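Complex shown without one protein chain; remaining protein chains in place.
Take a look at chain A:
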Amino acid sequence: MTTSTQTVPAGTGTGEPVLRAQGVTLRFGGLTSLDDVSVELRRGEILAVIGPNGAGKTSLFNCLTGVYLPQEGGIEFQAEPGGSWLSLRGRKPHLVNRAGVSRTFQNIRLFNALTVLENVQIAAETRVASGPVGIMLGLPGNNKAARAARHHSREMLDFVGLRGKESLIASGLSYGDQRRLEIARALASDPKVLLLDEPAAGTNPSEKLGLAQLIQRINTELGISILLIEHDMRLVMSVASRITVLNFGKVIASGSPAEVQQNPAVIEAYLGSGAVAEESVEAEAEAEAEAETVTDVVTETVTETETVTEVDTVTDVVTETDVVETEAVETETEAVETDTVAGTDADEEGSK
């Protein structure tokens, strides 16, 4: 399985690592979620982690940010070039954030009852040193710090393009805007490394385009190194400088986008084993004569299921489509039930 290509062309980054995971192994009981995974994020680059559903991408993120404690392996982070390496393994999530690694979530996790501005303020204010006693006494230093944090939060909201929506309730935003708000919240704590977990899931094509631009702007204008999980191959190909492919908790390939596309192990992971996959790849490659072949097919299958469901993508593609179907049936039966209730009066014997 492991046919990782070690020779990697220089991306936009400087080439020095900023965050590295070495030999990370994570097990849940008998299930091995991550098996000896090594990933290296270089300073200033955008590294995409791709792989089929259930490959362990989000588990890797959770290990990197202290949500899960991997049984084996080391995770190290270097905040400043030439600075000392800090072990993130087993570090509490909020301390990982404080060290300079912040993240977003696959299924959006905003503070839904708070306003857009408050959502960002919470993250910005974790860098403010003011205690409860000082706040209760209303010391002037606290007010000044709070004002500075609010200003910083506004800047971040402007940066992601949410200007003018500051006082809205977070749950009232559109899906794409909620994704942007999550990114703004992650940026508000001034990270050196940003981990984006499927930022484009459930967004429409124009929103995806905007997100791709935003990700690139974060990388170039703010100088933040980005580790990106994404299923949308167009997005990945357009922004990533390198790609690492996971399958069944193992790194099966790593390299530049062009290299990864050609990698037979990757093709097998996405399209199943054997000649069928390669035939279809060849056929399409002939028809289009482009390098995007495999990824196109993958994108189509994955995005289709994604847009329909927006369910947590834990199961692999096939089972997920099954889930979609059963769910559709369930909603139908529900509709029948509600219908009967809405009739004159519900009666159990009647519906059977």
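Criterion: a contact is a pair of C-beta atoms (placed from the backbone, for glycine too) under 8 Å apart; a residue touches a chain by one contact, two chains touch by 3 or more; residues count from 1.
Operating definition for what follows: contacts and distances are computed from a predicted model.
Per its UniProt entry, the chain excluded from the display bears the name "Branched-chain amino acid ABC transporter permease", taken from "Branched-chain amino acid ABC transporter permease", "Spore germination protein KC", "Peptide/nickel transport system ATP-binding protein" or "NADH dehydrogenase subunit M". Shown as candidates are A:T32, A:N142, A:S238 or A:S256; the residue that touches the absent chain is A:N142. Of A:Q78, A:Q121 or A:T244, it is A:Q121 that touches the chain left out of the display. Considering the whole complex, the residue from A:S102, A:T203 or A:S225 that touches the absent chain is A:S102. Although one chain is not drawn, its touching partners on chain A can still be listed: residues 28, 62, 65, 67-69, 92-94, 97-98, 102-103, 105, 107, 109-114, 118, 121-123, 125-128, 130, 132, 135-138, 142, 146, 149, 169, 171, 185-186, 188-189, 312, 332, 335-336, 339-340, 343-347, 349-351.
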